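Every protein chain except one is present and positioned as in the full complex.
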Amino acid sequence: MKIKPSLKFYLRNMFLAVGVYYAITTVMLMVVTIILNLFKVGNEEMNFSSSTEFGSPTFCIIWGILIFTAYMKFMLQNGVSRKTMFMSGVLSTVILAFAMSIIDFVIQIVIGKMGGLLNVSLTGRPAFSILYRNGIFISEFTFGDVVLNLIWSSLFAVFLGFLGMISGLVFYRLSKIGRIIAGVGLGGGLVILLPIAEETITNGAISRAAKQFVLFVLGLQHSSGPNPYIWFASSLVLCAVIGGLSYLLLRRAAPQKA
Amino acid sequence: MKLDTESTKPIFQQISDEIEDAVFTGAFKEETQVPSTTEISAMFKINPATVLKGMNQLVDTGILYKKRGLGMFVAKGAAEKVRQNRQNNFLETYVKPMIEEAEKLNLSKDEIVGLVERGYKYE
Partner (left out) sequence: MNKIEIRQVSKNFGDTTALDKVSVDILPEKIYGLLGRNGAGKSTLLNVISNRIFADNGAVLVDGVKSAENDKALSKVYLMSEKNYYPEDMKVKEIFKWTKEFYGNFDTEKAYQLSELFGLNVKQRSSKLSTGYASIFKIILALCLDIPYIFLDEPVLGLDANHREMFYKLLLESYAEKPRTFVISTHLIEEISSLIEDVIIIKNGKVIKDCSSEELLSSGYTVSGAAEVVDAFTKGKEVIGADMLGGLKSAYVIGTADKSQVLDGLEITKLDMQKLFIQLTNS
């Protein structure tokens, strides 16, 4: 019942932040493009990422963290059940992911064309291309490639959004001490303990297993070559699992000083 | 109209009495509308239900009547009704307490009668 207003609220806040993000990064990119043009020597190829591709995923993670932490009290104040909060939160994340993928792609083309006009080769190579198309430039994409790229990167962003969601919820539901322990433990564990353990006890088995998992999930282990479709399936499965766990964390959550 | 916040008399009763008084003195004329429940409640910061109870009591005793959609009006002959009531209750309301007080002060019955006479002389 309250899905409409809660989704509207999420989207309104989201687009504001997204707008600011893109305004800043696009301007920055254009400035950089122009500067490179000024300093180029001859017709060298500049191996510079012309895309906003790396900012967007970060943005998605942050959005995921925010929805059930920063805005929970507001939702409760307006009589929104946690069920509805979850549904509109997930919906907003999906919308965000797809919107950003499309915008990123458009920006890549625009900046690329700009570079072309200024005789600077700045055509982008999105992650999708690097993983599944031998690193070809956008200019060489078929229409099918474009569609696949959009779906692939959208799902990637959704996945990151879900990661943000569950991270935010875990921290939200931990006590103050719990949060400190989790923060220190995670950081210390990954940076210090894990490498040490890998060196001594497990002999790199964890890293190998993790690497295998990532390759599998991204569809890069296929004998017949990199397969982007596998990610379509695996991302949905991963999101379902993470989403389910997130909902379990959310459904009895009491309002906190997030 | 005012309310006595120290009195043991329930507020609805006080409202009832105050309105009755106004009817008796002619401040609220017969066949005219009395202030609404909302007006009285807002003025004295009293719950409307309490005001309504007090007013309904006067409807029951025939002092006020309801006009559908308009409000409460002073019934015809209400002032006279109040006078009658008060005359009937004069003994209880004024005479008996006076006698009680007189007894506390050791005034005899004759002395009381004498005082009443004096009271009239100064009318």
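For this structure, a couple of remarks:
So that you can tell them apart, the chains are marked A and B in the order they are listed, and the count of residues begins at 1 in each.
Here is the rule we use: a residue touches a chain if its C-beta (ideal position, glycine included) is under 8 Å from a C-beta of that chain, and two chains touch if they have at least 3 such contacts.
Fair warning: this is a prediction, and the values are worked out from it, not measured in the lab.
The chain not displayed here makes contact, within the full complex, with A, B. Shown as candidates are B:Lys2, B:Lys45 or B:Lys121; the residue that touches the absent chain is B:Lys45. Per the touch definition above, the residue from A:Phe9, A:Tyr22, A:Phe105 or A:Trp152 contacting the chain not shown is A:Phe9. Even with one chain removed from view, subunit A keeps its contact list with that chain: residues 1-2, 5-6, 8-9, 70-71, 73-74, 76-84, 251-252, 254-255. One chain is missing from the display, and on subunit B it is touched by residues 5-8, 10-12, 37-38, 41-42, 44-50, 104.
One rule holds in what follows: only the chains that are shown with their structure count from here on.
Subunit A and subunit B have centres, each the mean of its CA atoms, that are 78 Å apart.
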